[in-house]
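Every protein chain of the complex appears in place save one, which is left out.
Labels A and B are assigned to the chains in the order they are written; within every chain, residues are numbered from 1.
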Amino acid sequence: MPRKEDRRLLRGEGIYFDDRGRGREGSYVHLVRSPYAHARIKSIDVSKAAALEGVYGTLTGGEVAALTDPYFQLQLPPSNEIKDYCMAVGVARYAGEPVAAVVARTRELARDAADLVEVEYEPLEANVDGRRALDPDAPVLHPDAGTNLVWEGSFDWGDVDGAFAAADRVLRIDELHFHRFSSTPIECCGAVVEYERATGQWHIYCNHQFPGMALVFMAPALRTSMDRLRFVSHDIGGGFGNKVIFHTYLLICCLLARKLDRPVHWTEWRTDNHMANTHGNERWFRDVEVAVQNDGTILAYRMKALDDCGAFPRYEPIGCVVWAQVTAGCYRIRNVHVDFTQVCTNKSPCGPNRGYSRLQHLWFVERMLDVVGHELGLDPIAIRKRNYVRPEEMPYETLNGCIYDSGDYPRALDIALELVDYDAWRARQTAEDGRLIGIGIGSTLDSGTNNFAQAQLVNAELPFSGNNEAATVKLDLMGEIVVTLGTAPQGQGHETTAAQVVADILGVTPDDVHVRPGHDSFFNNHVTFSGAYASQFAVTGLGAVKGAAERLASEISRLAAYLLQADPGEIVLEDGHARVAGDPERAVSLQWCAMKVNAAYADLPDELDDLTLNCRHVYRARFEPLDVSRAYGNLTLTYSTQIHVCVVAIDPRLGEVEILDYAVVDDCGVRVNPQIVEGQVHGATAHAIGAALHEAFIYDADGLLLTPNFDEYHAIRALDMPDLKVESIECPSPFTPLGAKGLGEGGGGGLHAVAAAIQDAVSRASDGIVTDSFNPPERVWRLLHAPGERPVRLVEPTPL
Amino acid sequence: MAEAGRRVQVRVEVNGRPHEADVEARRLLVFLLRDDLGLTGTHIGCDTGSCGACTVILDGRAVKSCMLLAAQADGCSLRTVESLAAEDGSLSPLQQAFHDEHALQCGYCTPGMLMSATYLLERNASPTDDDIKHSVQGNICRCTGYQNIFRAIRSAAEGMDA
Partner (left out) sequence: MLMPEIEYARPTTVDEALDLLATHDNARALAGGQTLINVLKLRLLGPERVVDITRIGELRGVRTLDDGSLEIGATTTYAELTEAVDVWAVRPIVAEVASIIADVQVRNRGTIDGNACLNLPTSHFPPVLVAVGAELTVAGAEGERIVPASEFFESPFTTAVRTGELLTRVRIPARRPGEADTFAAMAAGRESKSIVHVATSLRLDGAVAEASVVLGCVAPRPVRATAVEERLVGTQADEEAARDAVEGFGATLTPVSDVNASGDFKRHVAEVLVERAVLECAERARRGAGG
């Protein structure tokens, strides 16, 4: 079913934040940002800037420290002593961190004035290598905490020592590395913020994708109540987790709007976005050991994970545990030990970039499995099928208590292999032009609707648990059906799928259902976890919509039963009417029902007093309490699957990689809108291929970002994309209202498949091992010609 | 404008209507369109002329409006995404194809994509797959993975042949 959103978007009539506030005198914010990755701010002099004609005012870190409280921290002591304000206070900790703000009549004037702000910096030593962050001589970013350690913990499930003792062989991998990149939505962040002096009310017109969370962080910092911060978003130009942690910038705007008593308009430009908004987490996997049987069965693994979250933990340290939703990936591994450490460095803060934390971990699991297979001389298909969770085991409880609701990985893999005609490619070792051919498989899970109780696994004091979303469905005064959502969609088609669900329940067509676009917290249908993120709309968002529509249907049925002198159980809703089943003449229109309740209710009996025809429902995902001490329990409600197969050709003399063939098979349970599902699969695959071959946030030793905009950061383009062959299977989830499983993040399957394909091709010519998630030509060339010491060894196990 | 000045008079025809504006010499065309003329369908997505979200058709050529000064459009005729739909608001065949093929998700790159595709189809009624990919090489999309965009343009081209 084609999307409702499209009409306005195709005509250029979408309402993105920057499209608001037209035709009136504006005031525009420009931020002065630190050019240094680490520096003491000795003084800031805004006087020359403020004196420029057309400049309305300024803001500095000193004012911020006086007017706001630092954001609350989720970590344990001493790391929770980190003071995170919306602007640098006394010290700048990453290049691009805002240091001062200037507001002027035009954008260019604000920019010109920013050049007149005089900041005296004392550069400090910066650390941009997460592996150094805990060295005794490493510069400490947050003296209040006294350490660069953000969080550390150990996870231990099953009988790891026993499994290693029982293994036929043990494989050691020195280090695998998952690189820093992000989804870079085309629309950057921004806001138009107004403040009403009379009521202390802020109106924040922006493109934040997780308003519930923004409220929770901003209100205490601003020393105000949640309701005083009204979040309004309409159309959002892509999110992918990159529009979640910029509430820091929104706070700057709130302060300015209040200080200057003017609406302020802030736009982030591309370079600002790349330098100082959201990066995906960089993670190392070190001292990896895998206990294997000769037939390829993986009994256990242990490793040390090191995560670099940038200068401030803003969505962290939740990522230190979110990966545990997919501890064993698609596999039946029952014994795992992970020592997890998260550190801060003088780089941009990290946020929940598409695939958040599971992406990194799934890449590790898939790479590990692939390396094991290769070392044991096993076929990559055989080793996967040997270790996959089997369809007959679903729902499957993993080693740490997560429950994979449904899936058929072997069937999905078979279909994907067929789509690329695997056997034909296997028969060809090299292309006619001498390039090396490689085939790679990437099995991945897209876990959705997470249980926020997992926050307790990083800090037992945190009160969060479950996951929820709100929605309202009403019959308006003349019977129009209006839906409001708690989510803040950025292109996932929420208006369309919500309309479909409501139409089915109320017996109308989707065109009869008006879904209010965007999000407005004045509608009061938000809860703490409201937003569009983490592959969950099909479960939480649609669950809320379904619940609200069902409440409304029940009210309509009760009213119609009275009006038609029938039993509520006899009422059916169809064609815009409430009818007595089997007696179509006895019917009332939805329009009449609305009129009755709103304008002609006097004759209704007492028992119908509660009817409002304006129904709000909060969908709550059901989770059992977690066993925090064992880090055991269900962390996520649904698990979509994506199995990717990639065929590459590598130029052995230049290391250039071309994708010759590509297939994806996805399973997201019941597909509410198959076209939208396929679109998400395409998009997630593009992001993953882009990250695997083209996209990286790379810093120099001084902490300056070398890929600060699209001139340097090569986002994947039309000519880079292979033609995708996509098919779906449907294994409905037994746990969700519609049998649908959320999808959207995608699990990064392309990263796994491309790495595996490069490995396969490289293995024809050298013993190099792909140990990095990012493989530009030079790295591939080195794998072929100068791989260095092998980071992989098979050893005999040590008995207990 | 043989004299150098910090302000310029710009006369430009946009979507068939004449406009006149007195702007700073430094004003970019995209800001003229969005801020001065209220045509917010043309979007800004980057700061290096890389993403193509700002694509318009100027004197018959697809160009990135963030890479032109408004002054450079003086005396020119230009079309933005707002010119594509019919007077009664109904979608053009190309827009309809984008809708039918689900070639947009967040919609932010879409105006630029539509203008690049329009430029292609006005010059080439039978584009090859390679022509289609080249036509939007200057437009970055982060949502769709491009697949459905190619399909939509192909569908629109085939509709033109019919």
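To be clear about the criterion, contacts are C-beta pairs under 8 Å (C-beta built on N, C-alpha and C of every residue); 3 or more make two chains touch, one makes a residue touch a chain.
If you're wondering where the values come from, they're calculated on a predicted model, not measured in any experiment.
Here the missing chain is touched by one residue of A:E81, A:D112 or A:D339, and it is A:D112. Across A:R390, A:R622, A:R653 or A:R793, the single residue that touches the chain missing here is A:R653.
Although one chain is not drawn, its touching partners on chain A can still be listed: residues 30, 107-108, 111-112, 269-270, 653-654, 656, 694, 698, 706-707, 711-712, 714, 716-717, 719-720, 776-778, 781. In the full complex, chain B contacts the hidden chain through residues 1-6, 8, 24-28, 44, 47-49, 52, 55, 61-64, 66-69, 71-72, 74, 116, 119-120, 134-135, 137-139.
The criterion applied here is as follows: only the chains that are shown with their structure count from here on.
Separating the centre of chain A from that of chain B, both taken as means of CA atoms, is a distance of 30 Å. Interface of chain B with chain A (complex): residues 24, 26, 31, 34-35, 38-48, 50-51, 53, 80-82, 84-85, 89, 91, 95, 98-100, 102, 104-111, 114, 133-134, 136-137, 139-150. Contact residues of chain A toward chain B in the complex are 2-3, 5-7, 9-14, 16, 18-19, 22-23, 107-108, 183-188, 235-240, 267, 269-271, 490-493, 675-676, 678-679, 681-687, 709-711, 715, 717-719, 721, 723-724.
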